[in-house]
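For reference, the structure discussed in these notes is given below.
The other protein chains are all here in position, but one chain of the complex has been omitted.
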Amino acid sequence: MLSVHEVTTAYQGLVAISAVSIEVQKGEIVCVAGANGAGKSTLLKSIAGAERPRSGTVTFDGKRLDGMAQHHITATGIAYVPENRRLFPRLSVRDNLRLGSYLYRGEADREGPLDLVFKLFPRLSERLEQRAETLSGGEQQMLAIGRALMTRPRLLMLDEPSQGIMPKLVDEIFQAVKTIREAGMTVLIVEQRMAECLEIADRAYILQTGRVLMQGPAAEIRGNPDVRKAYLGL
Amino acid sequence: MTALLETRGVWQRFGGLVANSDVSISVGRGEIVGLIGPNGAGKSTLFNLIAGVLPPTQGSIWFDGEDVTKLPAAERCQRGVGRTFQVVKSFETMTVIDNVIVGALVRNTVMREARRKAHQVLEFTGLAARADVLASDLVPAEKRRLEVARALATEPKLLLLDEVLTGLTPTEAQTGVALVRKVRDAGITVLMVEHVMEIVMPLVDRAIVLDLGKVLVEGKPADVVRDPKVISAYLGDRHAVGA
Amino acid sequence: MDKNFATRRRRDLIVAAVLAALAALAPLFVKNVYIQNILVLTLMYAALSQSWNILSGYCGQISLGHALYFGIGAYTTELLFTKFGVLPWFGMLAGGVIAAVIAMGLGYPFFRLRGHYFVIATIVIAEIGLLLFQNWEWAGAAMGITIPVRGDSWLKFQFMRSKLPYFYFALALCCVAWFVTWWLEDSKWGFWWRAVKDNPEAAESLGVVVFNSKMGAAAVSAFLVAVGGAFYAQFLAYIDPESVMGFQFSLLMALPAVLGGIGTLWGPVLGAAILIPMTELTRSYIGGSGRGVDLIVYGALIVAISLALPQGLVSLFSRSKAKGATR
Amino acid sequence: QTSEVVIGATYPLSGAGAQVGVDAQRAFETAIDIINNDQDFDLPLAKGVGLPGLGGAKIRMVYADHQGDPQKGRAEAERLITQEKVCAVLGSYQSAVAVTVSQICERYQVPFLSADNSSPSLHRRGLKYYFRASPHDEMFSAGMFDFLDSMKKKGAKAETLALFHEDTIFGTDSANAQTKLATERGYKIVADIKYRANSPSLSAEVQQLKAANADVLLPSSYTTDGILLVKTMAELGYKPNAILAQAAGFSEKALYDAVGDKLEGAITRGSFSLDLAAKRPMVGKINDLFKAKSGKDLNDNTSRQFMAMIVIADAINRAKSTDGEKIRDAMAATDIPGEQTIMPWKRVKFDDMGQNNDADPVLLQYIGGKFVTIFPSQAAVAEAVWPMK
Partner (left out) sequence: MTVETIVQSLASGLLMGLLYGLIAVGLALIFGLMDVTNFAHGEFLMIAMYASFFLFTFFAIDPLLSAPLVAAAMFVFGAVIYLLVVRFAMRAKANAGMVQIFTTFGLAIVMRGLAQLFFTPDYRSIPQSWLGGKTISVAGIFLPEPQLVGALVSIAAFAGLYFFIHRTDFGRALEATREDPGAVALVGIDKNRVFAFGWGLGAALVGLAGAIMAVFFYIYPDVGASFALIAYVTVALGGFGSVFGAFAGGIIVGLVEAVTALMLPPSLKSVGIYAVYLLVVFIRPRGLFGSM
């Protein structure tokens, strides 16, 4: 479904990822892990069009994405939840969610996915009128994922969704990811909490200093002694 | 000797929402105390009250034996309250070292000394290599470390850490944990908010759990994680098994 | 430790000294009074903009009302001189002090305001000042004040024909404003200002008293601008409200810093060096047609520089230097 | 011998006053055409080519834009003198700018001929190189009050006055002169309204005028405010008994194009009257020349600018030199009889302050879409209609 081929992206001359290739099949949950600054976020940005790759190709359902404007990429069915969430701070929770369905504003029932969002994060339904900027850290993360779901993506990309989330909810979020997959979406997820993430993921990639260090089925990666030592803290 | 920090019956309301209700906690000198609790429990709000960003709707805050409820944030910093922000607030157009110098100036009015202090802190926090980079060019984890460095440069007696160890791989987190210990060994009291139990629990001397703005439980970490109220409100079942 | 930093500071100082020395020699080569006039104006606007930059560039409180302080400097000096015979040198200091006091007095209410609310408040207060002077009979109202020129005198700081004394004063003022900025940049105040500009809440948490920082910046900035105003009044030997307190001065103080690089040490000087000659030359050499072509050229250049170099002309220099440069 | 004489003129050529500056350029060009070419007018230098005193040298103008700013005016005057080597400077419309421009001319000993500034303070500063051929506001105001006196004598209602003036040098000077004369001659000022130039609205001001309901309204306003004043008066149902304007906007075509229908019978002072063409045909012809360039009739400003050029050229011709001091001396010796001007003046002759006291103002009344001279009697072609319709 998504194929990233030899993508290199740089910030003002500084190469952040070089010749990274990954594949995501329809209906999969794929996890990308790696140390700080390994280039995980950069990889997601390059797919989502937030950064322009210097070279390489990104294909989604046979369509070339690299070079496409970011909002067009969103329209092709890729939702991206960035690390810093990027909510609309002074707009209400309701408006943030509504804007998620902006692409479907012509439709009579444009807010179909809202049920799913409220099912996943009931807290949001209690806070509809609150400004996004006054939500607690965890609530903001819920809203960011919720807003992304409102765009009715076929591929959902999450950058460290568990960051700042309480333990109970971390589990819920990973459960939510499973639910989301069951609802027919594909998920590409960047996580530091590899242990939890690998439990739900089908496959995983490990990045190190801008390159793919390792890849394979989740179970296999989890069993790898190097990984256990370096990334799972075991 | 009295506790370093005490909150006495502190309330904070935002319109109809009660973010802190009747919170009375105390932090002793040289402790590392963990402040945990569900998202939206009011932890960051309590930090804001202690640091003086907001005046509490009701109640008083005592620091180092004095009532500081009415003092503005800058004054509290001068008295020894250092804090980080959960949503990082770096000085984006300044370099890393300059960010830290701002903090160092509280106790070092001579520039040369402030600069030396800032460099020390950067060494201490492992940011020395990034000293001349603009804060805006740091990755999020580094920005959080910068928050810590800046606060440390003010030579606080009490350091409030709001989720500074998130987004780290377990290995990296261990470095962070060591850093916090080092801070405490330097004689600084630490009150920290953190959601990753694997990190907090071994680190803290004591844990306070907030829920719905109230203190739910308080005690040794090992006891707290076993508390059924904490498990149901915060940890979830998995941790109940693990603990 | 920190060699780079110390080297850079020293380098700035040496460059400034060399430039100032070269400038001081300029009159040996530039005999043409028209060009001399442009040089005086360039130096004056460089000084004004450097001063404006302290409050608006470093401390981030964008003021588009600095014409108020300029006018206060001019009026204080000339009212004291024409009404009480006080020498302009004292008037200049008095004007500076009064402006600084007013700036701090206004600071109490103003510094609570943020963003556009603050900018508009500064515009509006300068406009009120203008209207009051326009209607203040004792201060000459619309008729202004004509400064009696009675021959060359350093005491009275007035010179019939030669521009050189004005030139050297403007140069000195420019050097002072630059040096004050240079000095404050690496001081507690300089750091506080930049911190306040970037994030007041964080600054407060680090012991910075945001309000006092702003007050300090406002006082220094207003004082220097008022001295500039006093200079301008002596230079022109005639003042009226519009020609020393008009909105265009507020813009002309901000513009060099913005085009040169706001909140930087060299921005205002660089900006003034390009902008003021450009303003004067376009008007002089294409303004005579009466077709507005000079406006089109002038405006288009401002648009072009703003868009091409949003960080100001200084970014041309810092970019060529090692990347990851400090500022 | 020089084949070319360069004269400088500094005017607002961009910004709010640009219209006057641009019209001034056309007026100067008209005069230069007449001087440089052989034309059959009874004006100094019209016949023959160029300036005979300088071997037929021709005049070339250099214009400088001062944008209404005294500092820029000064810089431009200095540039004209030192760079362009002009031997005389003309200007400058705004009186504030004339202050600094004339100072510079004094320093460089180059004559400044003030074509159209009317502030009385200008010639009283002891400047040797300052000249003004046309009347200043006190003379104009005196003319206006002479007229009022004569109307009163005829039994017309003209007891109470309302002053309406902008908050600039021009407006203030004019109002001061009028206030002084009114007190001296026993008129009662029932409203003295100072307003901010180029205000977006004048309704509050007009209401006060309306409430005062004076016998005569004396506005001192430029075109923009003049248009707005008249429109607002109509909107608020205020029809003054009589309007007696201190020229400025009230002698501009643009104002009458906009609100002429509401100004039937309005009176303005002026230095110029097209009626003179009946007596002095060349006035009509020169007006045609000017109209061909600008599309407008000569008015109060452009006629004075035209004359300034003739006067300065005449002095240079007599000085037989482009030396500033010699031209100054020639200027001081100027004596052009009224018939050799296009103005209703007695003659052009400067007193020791450089002011021409023989420039009599006229009063014009706007009747049937054009101006007719109604005062003083020797120039008048019609009786004043009073009150205005």
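Every chain is named by a letter (A, B, C and D) in the order it is written, and numbering of its residues begins at 1.
The criterion applied here is as follows: a contact is a pair of C-beta atoms (placed from the backbone, for glycine too) under 8 Å apart; a residue touches a chain by one contact, two chains touch by 3 or more.
Values in this document were obtained by computation on a predicted structure and should not be read as measured data.
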item	value
Among D:3, D:37, D:183 or D:207, residue touching the chain not depicted	D:207
Given C:86, C:101, C:131 or C:149, the one touching the chain that is not displayed	C:131
Positions on chain C contacted by the hidden chain, ascending	62, 64, 109, 112-117, 120-121, 123-125, 127-128, 131-132, 134-135, 251, 254-255, 258-259, 262-263, 290-304, 306-307, 310-311
Residues of chain A (touch criterion as defined above) contacting the omitted chain	48-50, 69-71, 73-75, 79-82, 86-91, 95, 98-100, 102-103, 105, 147-148, 150-151
Chain D, residues in touch with the chain not shown (by the definition above)	14-16, 18-19, 21-22, 167, 193-196, 198-201, 203-205, 207-208, 211, 223-224, 227-228, 231, 234-237, 252, 254-255, 257-262
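Simple rule for what comes next: only the chains that are shown with their structure count from here on.
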item	value
Graph separation of chain A and chain D (steps between touching chains)	3
Taking each chain's C-alpha mean as its centre, the one farthest from chain B	D
Identifier of the chain whose CA centre is least distant from the whole-structure CA centre	C
Computed distance of Cα centres, chain C from chain A, in Å	50
Chain B and chain D, separation of their C-alpha mean positions in angstrom	77
Length of the line joining the C-alpha centres of chain C and chain D, rounded to whole Å	38
Sequence positions of chain B contacting 2 or more other chains	none
Residues of chain D whose C-beta touches two or more other chains	none
Chain-level touch network, classified as line, ring, star, complete or other	line
Touch relationships between chains, expressed as pairs	A-B, B-C, C-D
Complex contact set, residues of chain C against chain D	32-34, 37-38, 41, 131, 134-135, 141-144, 146, 149, 160-161, 232, 236-238, 240, 242-243, 248, 280, 283-284, 287-290, 292, 294-295
Contact footprint of chain C on chain D as seen in their complex	11, 13-14, 18, 21-22, 25, 62-65, 67, 69-72, 74-76, 78-79, 82-83, 96, 99-100, 103, 107, 121, 125, 167-169, 171-173, 194, 196
Sites on chain B touched by chain A in the complex	14, 36-41, 44, 86-87, 137, 139-142, 163, 166-174, 195-198, 233-236, 238-239
